[in-house]
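A short worksheet on the structure shown next.
With one protein chain removed, the remaining protein chains of the complex are shown where they sit.
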Amino acid sequence: MGTRLRIHPGRQDWKTWPHYDAAVTGFRGWWYPVAWSSQVNGRPKAVTVCDERVMLIRDGGTAYALNDRCPHRGVPLSLGDQQFPGTISCPYHGWTYGLADGVLAAVITDGPDSPICGKVRVKTYPVAERLGMVWLYVGDGEAPSEIDEQLPEELAGSRFVLGGRIQPRTGNWRFACENGFDEGHAKYLHRTSLWRMFKPMPVWNETGLVRRGRWVYRVQKTQHWDADFPGLGRWTNLRWWRMRPPRTTSNIGNTGAHRQVDPVIAAQKFPGFASVTMPGILRIVYPNFIHYEFYAPVDADRHLYVGVMVSFTGGVGGDLAFAVKYLAATRWLFHGSFSHQDAWMVEATDAPPERLYRPDSSLIAWRHLAEELARERAGDKDGGVDRDGGDGGGR
Amino acid sequence: MGTRLRIHPGRQDWKTWPHYDAAVTGFRGWWYPVAWSSQVNGRPKAVTVCDERVMLIRDGGTAYALNDRCPHRGVPLSLGDQQFPGTISCPYHGWTYGLADGVLAAVITDGPDSPICGKVRVKTYPVAERLGMVWLYVGDGEAPSEIDEQLPEELAGSRFVLGGRIQPRTGNWRFACENGFDEGHAKYLHRTSLWRMFKPMPVWNETGLVRRGRWVYRVQKTQHWDADFPGLGRWTNLRWWRMRPPRTTSNIGNTGAHRQVDPVIAAQKFPGFASVTMPGILRIVYPNFIHYEFYAPVDADRHLYVGVMVSFTGGVGGDLAFAVKYLAATRWLFHGSFSHQDAWMVEATDAPPERLYRPDSSLIAWRHLAEELARERAGDKDGGVDRDGGDGGGR
Partner (left out) sequence: MGTRLRIHPGRQDWKTWPHYDAAVTGFRGWWYPVAWSSQVNGRPKAVTVCDERVMLIRDGGTAYALNDRCPHRGVPLSLGDQQFPGTISCPYHGWTYGLADGVLAAVITDGPDSPICGKVRVKTYPVAERLGMVWLYVGDGEAPSEIDEQLPEELAGSRFVLGGRIQPRTGNWRFACENGFDEGHAKYLHRTSLWRMFKPMPVWNETGLVRRGRWVYRVQKTQHWDADFPGLGRWTNLRWWRMRPPRTTSNIGNTGAHRQVDPVIAAQKFPGFASVTMPGILRIVYPNFIHYEFYAPVDADRHLYVGVMVSFTGGVGGDLAFAVKYLAATRWLFHGSFSHQDAWMVEATDAPPERLYRPDSSLIAWRHLAEELARERAGDKDGGVDRDGGDGGGR
């Protein structure tokens, strides 16, 4: 019965990455997408990010975010509405807060001379709008970092069009991010996806990892299109109805197609097809578009999956072609069925304990990166407190 | 960003009222309504009050209440039925308890000589019927207080008709009671209620509080029908289709209508429109009827809302007029939509922590009253134990 086997479980916890291990509800000090801009209007909208309940509202074209709890009696402000421009009023007693500063500006049921005005404040969140979405900075009162330094660099100066999905999903945000950058699963889990119906997928790869700036890249070294497993038999994803695999290994696109690469994408000289950075941003580079995933923590067991497909082709024709292709195919096949398989596994993942294997080098590289960048930012914040605040006398 | 503001949160917990703070599942030593009398018949009915599961049954016209757990194997007695008059039998093995004393009178499956008879007893609850409802005294074995001393005094000697609703609601019973007596919310929260469609509501009031006996009354001092909030603008509930506000402030009815007051109501000389007493009884006085609310704790997160409208007018014509008015309007507009807004807020309230404001003087007065009366009653009960029981030898 195999009792002679000595099986060493090895290290199975996440102690190697203490910041990462602790970031159950997300890393603090980063920007997270929470909704499409079009979903944020004059009616308050409740969201949860990093386990904090937040109310979003748009006023005079600007989006605002306040902690979704009236300090009076704990009622969510998102149940209320606007009684005066630039404010939100709690539905219960009309406590009215300034959207910009969160300060109690009036209490309708206590008259114009209410002595509590100006003495209560709800937490506000820095808000930005990028990629058609509303982003919040979740921190602890420090000045927010620059959001454009957090977004993928190629999006900064370039003109692009995009299509995408924002979906609430079950499972810790780290499982979603690890799944996104994971080298191992795609070829196996997604072999049955419609998105891969006609495209060949390797059985296994040898993959390298390259660090460049704040990104880690997976670099395809060799691809194996079939394999003979000792004692078990041959295994391949090749089928007669699928395209033939490419002769050489490319790092733009994982489908084996060698097509003309979009000039904006080519200019980036990405060392690898897939890359990841903090606080959970995945970039998958195809010849003519880039697919991004952002994983925004909701709470310990839920995250927001944000999948975006970006085309830099430009011109009315290019934009239209992209829109047609996205709406007709990508949205359903890629952001739909393909991504659904990921959601299924992210929900089923239950680690630690875990037992890592060779292709998990990608996952480990991501954890190291996250740990390092989180440690740096934590240092910055501590430094910031030292520089800017505190009651320290002797300095 | 408002960082210069020094914001002092102040005291935010309920330590000032330790008995009140502890009464999460209700105060012990009081009567609570649990069902309409018509709902209690020969088939056992299960209810929960103050986190205790109770079985109700009617036998020979009298309602009885027993702890809803057979001591044999823990099966709820409310799943059983009556095998002999004056008893209830557990469905599992026929353990049969006297309804009046809870003592095990027979065990059907153990024969007439069952030696366990008389050796087991389930807790019984003192039962009374008032206002068409069944009330239980929830205590710890002491003799029950007199229920008529707990009900509003004007109900004792008077003839009246009533209409009402009993609804299970979410939220701690204290939030429901505080909401009922709360001066601040009504004018703002309920401004959109159909019940208030044609009636003017002030923006804010100055309110005094008067203690008389075991009741605290809210006394209307001034009413402000519109207000100009500095930096924000003018706010009013007045609308062209609503009635005009009254010229003077009345303490009978909060609608501003000055009508002939019912003689029974007038005789009470209530100092204020709204009053509250233990263990969670609210009284709102209108010129021609009185509305009562009773908040019966179910468990930490649920309560029973009992809303009753009482008319003292009398005579077949008066009763009929009240019944028609109640069924045609009051039940739907007041006990329905209006009260639904309260239920919505009671469910959303989440305190402590909390931050009180000027109109919360009403809420604080209620808490002081509850604390004082609970302390008194706790003293009585301790005293009772000293007098009646105990193994104390040297006395």
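Order as written gives the chain letters A and B; numbering starts at 1 within each chain.
Just so we're on the same page, contacts are C-beta pairs under 8 Å (C-beta built on N, C-alpha and C of every residue); 3 or more make two chains touch, one makes a residue touch a chain.
Computed from a prediction, not measured in an experiment: that's the story for all the values here.
Note on the undisplayed chain: of the listed residues B:79, B:238 or B:378, the one touching it is B:79. The residue from B:19, B:93 or B:214 that touches the chain not shown here is B:93.
Considering the whole complex, the residue from B:22, B:116 or B:300 that touches the absent chain is B:116.
Mapped onto chain B, the footprint of the missing chain covers residues 69, 71-76, 79, 83-84, 87, 91-96, 98, 100-103, 105-112, 114-116, 118-121, 124. Although one chain is not shown, part of chain A still touches it, namely residues 1-2, 5, 7-9, 184-185, 187-189, 203-204, 224, 227-233, 235, 344-345, 348-351, 353-359.
FYI, only the chains that are shown with their structure count from here on.
Averaging Cα coordinates per chain places chain A and chain B 49 Å apart.
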